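Starting off with a structure, shown below.
The complex is shown incomplete by one protein chain, all other protein chains being positioned as in the whole.
To keep things simple, chains are lettered A, B and C as they appear, and every chain counts its residues starting from 1.
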């Protein structure tokens, strides 16, 4: 159910198409699933993930909303409490800052603070647009915020295959799930079986086996890490690449096991370095894998700056494949 | 200007009184300073920090607002752009989740994304109420979020002396400052000189010198760490206690210097462990002080749970002095 | 803003016209008294006995709103309450012992002691779906519940309670607009008790006429005397019928007065002298009781017996709560995820 192998057909989809396929299947399969968000209907979604759904499923299931991020997440919570399985879309992760009270203070805590009485099976889909010259207010990526919101699951798919399988699981999950997509990946292609499959939430995936250096990469940087690994292997450096996929709950087992073997760790994530995912993961390694480390962990992340608009400056701002290669080299 | 010694008079104030004194002095000194927030006027502030100000300074300077957290922070930004030095109050840190777009996406980035054209000298005062049986939605502490918002300064005073000196600096600063108070400290007493003094933002303070173990403690836990240090010294363990005071920008120099000496670090903070301040600081040590470490860093923090109401459970949830003592013992 | 003109009576005739017989009128009195006595006991447990801790917001003076609205509801209707929720829960027949156990932080509490007073009104078994401690955050959630009801072609109407202060939040605005455009079965019950903490409504709410705050979203909106259980009941009946017919939301602005402080520790020092006195004979229980006596629905003795019964129930609730265990700390992680 969860292996990422070719299904034989070799069917290639983009990340956006894979997401669309998961949504489509869930809408078909379960009448409780509804979508809500800005411009998901007649506009087809800002990035075309929901194109054609309004026509097929109607406005009762595919709800175009006003520009009301508080209400989008709030209404999704209520709909979940009322027996539906809403998938709310927040067009840019930046706008999630407007709804974060509903997501973090309400949805994430409801099961706990009601003593287990309430369950909120909902998904909030969003995406970050770093790398597309969208400027300081439309490119932000701050997944580590949600580590401070236990009760919420947080998923970050890195490939079309994973996007489909993880989104299906997110929709079927009984908990609120924040599903963070990556704009730069929407057009990337990969093998996606046409049948339904679900990938489990809360399992880190070893995307490449290796013995010399462990790279934990997030979202867009998984592909970069895999390509870096290929380059490094020609230099005789054997890299293991791990994609946590779900950062909350975070499955540290494969990461610790890997470090036990390699003794060296690079973490690569697009958020700002201070207080980002790299720091969070690094600190968990400190708890459970310190003795395995032969060298300090290298935490590759965006610098602690707002995101510059200028495409050239933005490029310099972002973690690159070259950065990953250099970091791995530096460790061995 | 910045030494925390007794001023001779031995005048003791509570943390709340010290804050009040700083606000009062700034209101007196600079007509551009205004206060805005819910119930800061005729009610005197939820925790009496602004008691009597409305009568003395009038409603033009002490502005009671509606329950409109977005507008409180938004209007503070505008007021700052218009030449005032607003001090906005968000009654509980939990409610900051409602205004976080204004604070993080607008205020923090304005100077940068305007290419240096804009400056936003404003302070947002807030407080966290952990330990007072306020339940899951009125006790949250998530300072590490703001590490992902470069452009914002973040201050966490731990004593009455520091509260006064740091608040004065925050108000005089040309950048947006988030000033996070601790409800459990409001009634704690300490020496506070009556004259004005400012403590620099961005300087970690060594609160106690020691050679065996370094403890970096935040807010409420600074006092606990100091008391733990006294207990530990009777066992022959010599503890150094460092209070960063400002977590952004974070002055790592005294921390790294201390670890160079002690080789052992405990971090104690009230936020949730995953992705919290402890993780953030620990990861910076990984960058600059890994080789000094003789043992893994111990990161004491709240567990990854929403905060339970029951006073007994809440007590079990919180980092205690005993936890700090045990952690230090474990390291030596 | 002052008290409604000169109500000292309540709309008993309206109730009768709605087919509410004397037994049900007495039932309303009982609920209102249960709320009042429960809250008085809570106050005592905080301020005199020192057995309770943390924030708690009493419903004293507002009883006619919860009882009027919720008596008009069907059992499948769903309620979104808030941090001032004890009254909503009692009006909805949540057993007082579970509420009290929650206030004590015990395992038999409505939220197993994990919620506390501000969330104690969560009790799905009685249709009490949620209670947030964040002002007006329940509003969009209620709208979502109403969406679920409509989408699943259920008959449930959603009631959401919030205060006058909540009108100035983004959450209210966005939620009400959504209910308006989607024509959802939700009743917005604004309990205007004249204060948001220590701040008077008039000082913070820019509207010549507060009902406009519902009307602006094309939602039928009505201002009513919230201390008249009869008025509240019949207006709610209307709104419920409209919603059930698919005619969408209503906004009910219920004028009342917060007789006590904002929270149990607040001594209301900011209230103008004499203001509270103006509301004493508008007290919803005083008024209902008067009408009951005048209409010979019950005697003084009947009501005394009822009071004694309630006092006994509350005594038992406290005992129950005190004996209830706490959840074990090591069990807490079980409640984070389903």
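Quick note on the criterion: contacts are C-beta pairs under 8 Å (C-beta built on N, C-alpha and C of every residue); 3 or more make two chains touch, one makes a residue touch a chain.
Owing to the predicted nature of the structure, the values given are computational and were not obtained by experimental measurement.
Q: Going by the contact rule already stated, which one of C:71, C:151, C:177 or C:193 would touch the omitted chain in the full complex?
A: C:177
Q: Would you mind spotting which of B:110, B:198, B:286 or B:307 touches the chain that isn't drawn?
A: For the chain that is not drawn, the touching residue is B:110.
Q: Quick one: say which of A:119, A:132, A:172 or A:261 touches the chain that got left out.
A: The single option touching the absent chain is A:132.
Q: Of the residues listed, C:168, C:194, C:250 or C:324, which one is in contact with the missing chain?
A: Going through C:168, C:194, C:250 or C:324 one by one, C:168 is the residue touching the chain not shown.
Q: For review purposes, identify every residue of chain C that touches the missing chain, sorted by number.
A: 168-174, 176-181, 203-208, 212-213, 215-219
Q: Name, in rising order, the residues on chain A that touch the hidden chain in the full complex.
A: 38-39, 41-44, 46, 64-70, 94-95, 98, 132-138, 303-306, 308-313, 316-317
Q: For chain B, which residues reach the chain that was dropped from this view?
A: 32, 34, 60-61, 63, 65-66, 68-71, 73-84, 86, 101-102, 105-106, 110-119, 121, 150-151, 153, 174-175, 249
Here is the rule we use: only the chains that are shown with their structure count from here on.
Q: Which chain maximises the distance between its CA centroid and that of chain A?
A: C
Q: Taking each chain's centre as its mean C-alpha position, how far apart are chain A and chain B in Å?
A: Here the centre of chain B sits 31 Å away from the centre of chain A.
Q: Hey, how far is the Cα centre of chain B from the one of chain C, in Å?
A: The answer is 37 Å.
Q: How many Å are there between the centre of chain A and the centre of chain C, using C-alpha atoms for each centre?
A: 41
Q: Residues of chain A touching 2+ other chains?
A: 101, 105, 112-113, 150-151
Q: At which residue positions does chain C touch at least two other chains?
A: 111, 113-115, 119, 132, 134, 170-171, 327, 332, 335-336
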